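As you look at this complex, bear in mind that one protein chain is not there, while each of the others sits in place.
The first chain written gets the first letter, and so on, giving A, B and C; residue counts start at 1 in each chain.
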Amino acid sequence: MNPVSGALLGAVIVGALSAVAGLLLPRPARSAVVGVGIAASGVAAVVAGVAAMAGQGASLALPDLLPLSGVVIGVDALGGLFLAVTGGVAVATGIYGMGYCTGGRHGHRTDGRLVQATLPLFVLAMMLVPVAASVGTFLLCWELMALTSLLLVIAEHRRRPAVASAGRWYAVMTQLGLVAILIGLLVFVSNAADGTFAALRVAGHHLSPTVAGLVFVTTLIGFGSKAGMVPLHAWLPRAHPEAPSNVSALMSAAMVNLGVYGIVRVGFDLLGGGPNWWWLLVLSLGALSAVYGILQAAIGTDLKRLLGYSTSENMGLVLIGVGAAGLFASSGDGTLAGLAMAAAMLHIVNHAAFKTLLFQSAGSVVYATGRRDLDDLGGLRVGMPRTTAAFGLGALAASALPPGAAFVSEWLLLQALIHGLPAAGISAAIVMPLAVAAVALTAGLAVATFVKAYGVGFLARPRSPEARSAVESPPSMIAGMAVAGAACIALALLPILVLPAIGAVAGGVVDSGDPVAVTAMTIRLVDVAGSLSPLMLAIALVVGLAATLAGARVFATRRAARAARLWDCGAGPLSARMEYTATSFAEPLQRVFDDVVQAEQDVDVTHHQESSYLVKAVEYRRRVPDRIERRLYDPVLAAMAGWGRAGRRLAPGSVHRYLGYGFYSVCALLILLVVTR
Amino acid sequence: MSLFGTVGIILQLLIVVALSPLLIGLMRQIRALMEGRAGPGIGQPWRDLRKLMRKQPITPRGTTEVFRFAPPLLVATCLAVAAAAPFVTTASELDPVADLFAVVALLTLGTVALALAGLDTGTAFGGMGASRETTIIALVEPTLLVAIFALSVPVGSTNLGAIVTSSLDDPGQVFSPVSLLAAVALIVVIIAETGRLPVDNPSTHLELTMVHEAMVLEYSGPDLAMVELASSMRLTVFLGLLANLFVPWGIATTGAPLVIAAAVLAFVAKVALLGACLAVGEVFLAKLRLFRVPELLAGSFVLGLLAVAASFFLA
Amino acid sequence: MTTLLMLAPALIPLLAALLYALLGWRPATEWVGAVAAVGVLAAAIGTAVGVTADGPHTTVFGLLRVDALSAFMLIVIGAVACVTTVATPGHLRVELAAGRTDDANCRQLGMLVQIFLALMAVAVLAANLGVLWVAMEATTIVTAFLVGQRRGRAAVEAAWKYVVICSTGIALALLGTFLLNFAAENAPTPAGLDWVELVGVAPELNPGVTRIAVALLIVGFGTKAGLAPLHAWLPDAHSQAPAPVSALMSGVLISVAFYAVLRVKVIADAALGVDFTRALLLVLALASLTLAASLLLAQRDYKRMLAYSSIENMGLLALGAAIGSPLAIAAVLLHILGHGLAKSVLFLGAGRVLQVTGTSRIDGVRGLAAREPVLAGCIGFGVLAIIALPPFSLFASELGIARAGFVGGLGAVTAAALLLVLVIAAALVGHTSRMLLGAPVDSPVPAAAAVAPVAAVAPVAAGAPVAAGAPARPPRRRWGADTFALVGALVTCAVLGLTLGPLGPLLVQASTVVTGTP
Partner (left out) sequence: MSTALYIQLIDLAAGALLLTAVLVLWRRELASIIEVFALQGVALAALVGIMAVEQGSAELGAVALGVLLLRAGVLPWVLRRALAGAGATQRETKPLVNVVSSLLAAAALTLLAYAVSQPLVQLAPSAATHAIPVGMAVVLIGFFVLVTRRLALSQLVGFLLMDNGITAVGFLTTAGVGLIVELGVTLDVLLVVLVLQVLKTRMREAFGDTDLDELRELHD
């Protein structure tokens, strides 16, 4: 019983027990026990994951579980990484959930028995997906994850009608994803000895290119939709905002990673890397997702929907890394492939940390004010100092600026793309610069998005009574945020904690050596010139800041600061309505990207009856549709509705029509029998 | 910490802090002379700073720590870049920090702090300035990174010291089309980042046109002094980077005091020359409408892409 | 393995029917049906244990025979019968209170349901194709009265269509039986309609005649199973029949009809090779799936929606049978059991929704989860089971069918079927979520539910009662027997989804009966 299987078994048992506790315990104790249970199983998962990444594998076969296919569990380094990330997110959200479920003044109670029982099962399913080692087990855990997350997404269906439609979108798109993965993996199984990954691995190397291509593309559709890849991302900005915030934190920070896990597992591990058109497809879809996702986030005003689109963007960046890794691997350049894969995996870890923090602080805002629209928030710094600090830290990390966590992984990604130019042939020469441009535009827009979210949402003066009366959230939520915040800071300043292990895993996936050499202070790239020291950057900044403050104290006057009114051009005190809201902040960006976004704006002016020169009221409404949905999904939905209406004519009710079906088919059958004697 | 490294850092810090207001003074003086005015003299910025330092600090009602700590953070970022970048010496101690991406990201951090401060005031001016500034940053990033990409291809690394030493060793590389295209792209980026004329008019307070000024409207006294110092230091740092990446001669590679002194002089001369050209250029340029700036940036982005393509096909 | 144990599944219900005939439907005799059903299940399990131990057993001078396949079907009949008969008293209590039925009707229903169970047991135990046909036709006649029981116009129309279409289809099967008998008699070693003899003589049957016989038999029995060309009776009959009856019909009657198709397939594969029945069944499967998808997308009536979902699942069974590998047949049998349980829960739940809301239109039901959390929970999880989400057994069986399809070389057809199943799942989720989710609609609760004033015990499903300020909620049902039946069936379906336990060896033996290869 090596540590991996011990810890994994522990995580499963604790998870199951807390699910039972969630179902049976009375209300006050319920969410507390479930929260502790999830955190404990999270810790166990992290231990198992880290041990697996250190090379201690584990495998277990239970043939009589899951009728007709049996359950096979196998933990390797790649699975261990995602297990650890899921465990870490579970720890933070477990602690956070204890307070959040009580619903708060404006919040909504989500501590019913069904929700509290499903939450640990959802975490459990997410932990089992990376360790499944046969097609049957993988699909079982994948669908359990889909089912439990669906039940959690619709937890607040009584409060808002949008929750039910979000649940519908989510259920249908996960089912579409499942069918795509099912077809892909079963085509693979039909060319292999049996359903276990080991057999698939053996068969994967001598599949015909067309079959391998079919397997890769169909599984890419399924996994891409789970990772929020652009053409199949429609459920993400709907399901995340409508779900309770601890659930959307789990979904955004842990569940979408499993989409990337699937692509890496099938693409690299089972099929052993493929021709470079696969990886060009992944890279271009990743770039498209990144730019489109962050563009929608930059222009959106709903805080949680903004974070949902930002998840789609970050997964786009990860897919760029994975695509680049595949491209380099297929053109034979191992270390660069390892570097790109390490960048992608580090970005998954960073994204898990800061996205958990962001969704938790957004949840804390919803808990305190009951509102998600940035235009109605503002001035939360006064009432909720700790949540504001947490969101600030998360925003700094998310916008990839130096002392933040994402800067390190985006730096690695850019280094991989830049040094990849000469290596990967003509097609790469065209794609690499565009990929760098996409990453850069994404980074720029991410800065704009999070300046807007933080500045408009938390600073200045409150723009609604709820925001004015906001009060800090209960200590358990703050503790949850503290855990995630600590993770962000650690990842930002001390990448040595995770990067060596991730480098080893990345090297293992593309079977090249360790791509990065990490000392306490600096990250040095192996056989590629490039080094970065996030810690030294931070120290330089702090020293500079201290020097500036000291200089200011020395040279400036000793007189105490005087409070004064803001400059109001002499027109009397400024009211909160004069502030820049999210809509106005994003208006220049929306105007610049108008042909991509095509926001619908309508301004209607109501005049006084007496004379049309006097304006009584001006109403401005703006809706930013998701153009991909309009261009791609609406025709499909219309076709389905048309098919439904046409189908209705098949059963008009006349008994003669029904008997006629039988008569003509029997005659046709007899004629066929005669003809084909 | 080798002696040569620390001396280099201290010298660079001194130059940037002390001389950058003079650079602004020089540029204003040149513009004044070109426009037939007498001009306040090169030392005027320092006199303004001294005046501001002596005024009573004011904290507007309803603002938070973000508003108070933005100016020192802005100055700190400039100091950090000044310490790390190879202005006077190539072998700076903070070499791992001196990565081009890191330097650019640090400067962006400063701008973000200022934008947040603008938003924190809650006035229309602050919001407008922040919104326009972040839009410009978002559009400048692709050009900046693609230009860096182009510069790094012949050298094989994005480390500033490496780029400078490699262009020192092989002068032909400087005049290749790659670095020329990259230089033009970088010049447009620098104008946009530091808020010079075609993109933003630094000396105006007209709501329709101001970007940088709108964010700092609420600052006064020592805070305003820090902001003014920081913007001058940013200009010096950017021009210094431009100078050393494309005209690296005169930079000290060995520890001899004489060589260092020559390097200092060379650096000051180069930055002053670039500042003068910029000032002369500004006299003849009018401010672009805000929504024509993306076209300018798109043009520079295409130049950057051509630089990268050139570096691949021609190399 | 005594003959009595084998005949028990047929005799016990007849005894119960006799009791109902004599004593009528009174509180005392309400539970006779349930006891009979439990007896049938117990006998079925006993028979199954006996069959797995010492092989098939024939009695009643060669007319009835039980082997692994029929034992498994007996267990399916017993299980679904238990669920429905435990829920019937609760259902009828509300119907009686609402005045929609009277004691005579209840007595007739109780009696006919028990006869219906006995006939299905006989059909499954039949050793002779003729006896199988007679039993199937008898079930049509018995259920005709059950479907037409409610006096309304719709019930009569449904009954007429049901009898006419089913009898026509079954008549085709009779013609097929006669032709098969003709082929068997003219085979080198003459044989009658006895199944074992037929399987023995199958390789020497005249291919020309056997093809026609098998085609007619599969289309004929396919009608009773709700497969494509003559399927249209199913939505009318299942939506108009009383809830327990439609649960039984949809849960197990169409599966018994499919059992007959499986029996015919064994003979056909031996006589004509696999390709003939595979082609025919594939056409029927795809037609049924396309039809179900077309009619589910814009469906307006939730009982018809459940009926079309039954047609879809029968199409999947036909696809599994067409593939024919041991894995596929085992998956088909497991799917029959899983679908029986889940569909009976759904129809019983739909019956309860009809009583609570008074309308069978989908847009007439809003915010059901808020008003009836337990019922909505059962229906919600039932639909999740029907669209084959784990942990329910339909996930394991549909995965088994899909995998057998791809491994068996029918990749394209299986992929097409999976896409159609996806469209159907989307339609089902869409319609059910519109009924269940959403804010509680404070429309006055129809008289039916209000009259059954039962105290409310802590709700099982999502959300505690809203704070005191919310409008007074209608009294919710005690954990009545029918709720216990629904939840029990769902839990059984979930447990089966995780592990088969003792059913495993029986399932393997049953699939070897069909495929002939272990």
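Convention: contacts are C-beta pairs under 8 Å (C-beta built on N, C-alpha and C of every residue); 3 or more make two chains touch, one makes a residue touch a chain.
All values derive from a computational prediction rather than experimental measurement.
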Displayed chains contacted by the hidden chain, counting the whole assembly: A, C
Contacting the left-out chain in the complete assembly, out of C:A21, C:V49, C:A98 or C:A171: C:A171
Touch with the omitted chain, as defined above, among C:A154, C:A279, C:A412 or C:V491: C:A154
Positions on chain A contacted by the hidden chain, ascending: 647-648, 650-656, 659-660, 662-663, 666-667, 670-671, 673-674, 677
Absent chain, residues of chain C that touch it: 63, 128, 130-131, 133-134, 137-138, 140-141, 144-145, 148, 152-154, 156-161, 163-164, 167-168, 171, 174-175, 177-179, 181-183, 185-186, 192-193, 206, 208-209, 211-212, 235-236, 239-240, 295, 298-301, 304
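As a convention for this text, only the chains that are shown with their structure count from here on.
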Category of the chain touch graph - line, ring, star, complete, other: line
Furthest chain, CA centroid comparison against chain B: C
Highest C-beta pair count, chain pair: A-B
Mean-CA-position distance for chain B and chain A (Å): 36
Centroid distance [mean C-alpha coordinates] between chain C and chain B, Å: 77
Chain B: positions in contact with at least two other chains: none
Multi-partner residues of chain A (at least 2 other chains): none
Complex interface listing, chain A residues touching chain C: 27, 64-69, 109, 111-115, 135-136, 139-140, 143-144, 146-147, 154-155, 157-159, 161, 163-164, 167-168, 171-172, 175-176, 179, 182-183, 186-187, 189-190, 195, 640-641, 643-648, 650-651, 655, 657-659, 661-662, 665-666, 669-670, 673, 677
Residue ranges of chain B in contact with chain A within the complex: 53-62, 64, 66, 69, 72-73, 75-80, 83-84, 94-97, 99, 101-102, 105-106, 108-109, 112, 115-116, 118-128, 130-132, 134-135, 137-142, 144-146, 149, 152-153, 155-159, 162, 217-218, 221-222, 225-226, 290-291, 294, 301, 305, 308-309, 311-312, 315
Chain A partner contacts - residues on chain C that touch it in the complex: 160-161, 164-165, 168-169, 172, 208, 211-212, 215-216, 219, 223, 228-233, 235, 291, 293-299, 327, 330-331, 334, 367, 369-370, 377, 384, 387, 389-391, 393, 395-397, 399-400, 402-403, 405-407, 409, 411, 414-415, 418-419, 421-423, 425-427, 429-430, 433-434, 437-440, 460-464, 496-501, 504, 507
